[in-house]
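All protein chains but one are shown in place.
Note that the chains are named A and B in the order they appear, and that numbering of residues resets to 1 at the start of each chain.
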Amino acid sequence: MKTKSEPQVVRGTALDEADLKRGKIFLNSYAPALRYTWDTGEAMGRYLAELKNGRLIARSCRKCERVMIPPRMFCERCFRPTDDWVYVKATGTVNTFSLCYVSWDVRRLKQPEIPAVIEIDGASPGMGILHLVRKVALKDVHIGMRVAAVWKPAVQRTGSITDIAYWMPINRRSQSKVITK
Amino acid sequence: MTKFMRRALETPKELAWLAAKAALDSAEMKLDQIDGTVLGSAPDAFDGMHMKGEYLADGCGGWRKPYLRCYVGGGTGVYAIAQGWFQVASGLFDTALVVCEEKMSSCQPHPQAAFISIFDPFTEQPLKPNLLWIFALEQNRYMQTHGIALEEIARVSVKNKRNALDHPSAQLGAEITVKDVLASEVMAWPVHRLMVSPTSDGAAAVILAAGDVARRLTSKPVWIQGVGWCLDTAYWTNRDLYYPEYVEKAAWMAYRMAGVKEPRQEINIAEPYDPFAYKELHHLEGLQLAPKGQAPKLLADGVFDRDGDLPVTPSGGLLGVGNPIAAAGTMKICELFWQLRGEAGRRQVPGKPERGVAQAWGDLMQVGTVVVVGTAEPH
Partner (left out) sequence: MAGTQLRKSHIAKWRGEIPIESLYTAGIGGQRFFKALKEKGELVGTRCRPCHQVFVPSRQFCERCFAELTEEVRVQPDGVIKSFSYAYVDHIGRRLKQPVASALVQLEGATTVMLHRLLDVKDLSRLSIGSRVKAVIKPKGKRTGSILDIEGFRLVE
């Protein structure tokens, strides 16, 4: 017995959109009700609570000498429980960014969103979080840009990462701003 | 392999069967000669079948056989080969049939919607991210760290789509230019549309056999010389994305097993995972086939062309053939199989390639899965 060479004919039937329109393709649809209630756990529970208070908090691992954000109750490197809660600043440096013209549900956006990984001041080097940057000209966004969090007013904060509305470039005077209107 | 298509008429089970049957027919084997079956398939949410491993079993030849599903996101298609390899190398089975399948078109309004839940529910989902973000963020970091221009990245799309014109299963083979790529709409800067692989339906299958059995079945067995896999932290924002450490670790695991000490010299063909154009370059560096930051230059110099010193993605890859998530990785293994036997038709790389490496990637910039295959039997 020996195996033959690559087949010249590969099978698979592309769905014909014309047949689909004419109702010749039999379809069935189902929308599963995939709704979840996630328990936050101790680390996230505190993180979100501190966000509501207008503060960012991290956890330290003394063995690895890391201050980690988002905080976690065990260190994934040395596998020990983490040691201390550490408040960090709401300022940071853009590690990387994108200008995204497509929304999460695949709609085209006129004005792009600017997602970025922001290394947080006070956490270990390279410790970034995902967030959105605004109030900057597209051509001015750059890796290494210094940014500060812009918080929602206290009454609008719910204990969510979106209690920070967005991040914007730091000028000499501003540290971390709160939206006043 | 089946054709890779935007939307298939076949059910997922039928797609799996088409690929599995094609593999059996090409080896002139019957299903009862298969001792164990492995399925690789990515999220249940795509095909819309909860516990789809169990549903797909019939199409994978799993009826009343030892059967196992494995899943590591996009890394599945290469990892499934490692999974099948264990079963044979352990001495438990003489033969194993490995099938990888994906039907993304079932997922409405778009498979993207299922991906929202890959992100952390507390720290990321409320920002309404989409998958383009993580690729774009990584591509930007890679480009910035090494000073790579978009033109250099665009060349990957040009090469792979052109290579795909010679692949019978290809969904998006095309003759395009760097200019075309850069003129295509910006999805999430720096990612342009022609740098992104499509969503697809399709399946691919491979038969593995123990040495003595393989030699009875064929005069030209292709040997699995090494397997490797590695997962990095899910805290992807705590990592510098410019370099895939997890691919390097997986690669060395496979190279060590294969006795490969200088990959750039000892690997004749590479099939790295190319869901986005820049990813092929990123992964080549992780695979130790180019120094950090140098892959774009080697590409521009023609080193990675089919007739170059190290052909890369002669199949046409995900960019050209298509990206039914798990099946895409297996497509790369199939390509190495045909190339090493001199049976790749118009895609055949010249010379007599003796050793190739296939690699897949997945999740939150996390998993590297690597398999080294060759014409020489390992000891």
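We take it that a residue touches a chain if its C-beta (ideal position, glycine included) is under 8 Å from a C-beta of that chain, and two chains touch if they have at least 3 such contacts.
Predicted model only: the values in this text are computed from it and were never measured.
Student: Of the residues A:Ile25, A:Cys78, A:Leu138 or A:Ala154, which one touches the chain left out of the display?
Tutor: Result: among the candidates, A:Ile25 touches the missing chain.
Student: Can you tell me which of B:Met1, B:Ala20 or B:Ile325 touches the chain that was removed from the display?
Tutor: Selected residue, touching the omitted chain: B:Ala20.
Student: Would you indicate which residue among B:Ser41, B:Gln87, B:Ser106 or B:Gln139 is in contact with the undisplayed chain?
Tutor: Of all options in B:Ser41, B:Gln87, B:Ser106 or B:Gln139, contact with the hidden chain holds for B:Ser106.
Student: Among B:Ala114, B:Ala214 or B:Ala328, single out the residue that touches the unshown chain.
Tutor: Of the candidates B:Ala114, B:Ala214 or B:Ala328, B:Ala114 is in touch with the missing chain.
Student: Residues on chain A that touch the omitted chain in the whole complex?
Tutor: Residues of chain A in touch with the missing chain: 13, 15, 25-32, 34-42, 44-46, 48-49, 52, 73-74, 81, 159.
Student: Just checking the interface: what residues of chain B touch the absent partner chain?
Tutor: Residues of chain B in touch with the missing chain: 7-11, 13-14, 17, 20-21, 24, 30-32, 45, 47-48, 58-59, 61, 63, 105-109, 113-114, 116-117, 121-122, 125.
Simple rule for what comes next: only the chains that are shown with their structure count from here on.
Student: Report, in whole Å, the distance between the mean C-alpha point of chain A and the mean C-alpha point of chain B.
Tutor: 26
Student: Note which residues of chain A are touching chain B in the complex, please.
Tutor: On the chain A side, the touching residues are 1-16, 25, 29-30, 32, 36, 38, 40, 44, 47-48, 68, 70, 72, 76, 95-106, 112, 115-117, 126-132, 143, 160-162.
Student: Quick check: in the complex, which residue numbers of chain B touch chain A?
Tutor: 1-10, 15, 18, 22, 25-29, 48, 50, 105, 108-110, 112-113, 116, 119-124, 126-130, 132-133, 136-138, 140-141, 144, 168-169, 185-191, 201-202, 216-220, 233, 235, 237-241, 338, 341, 343-345
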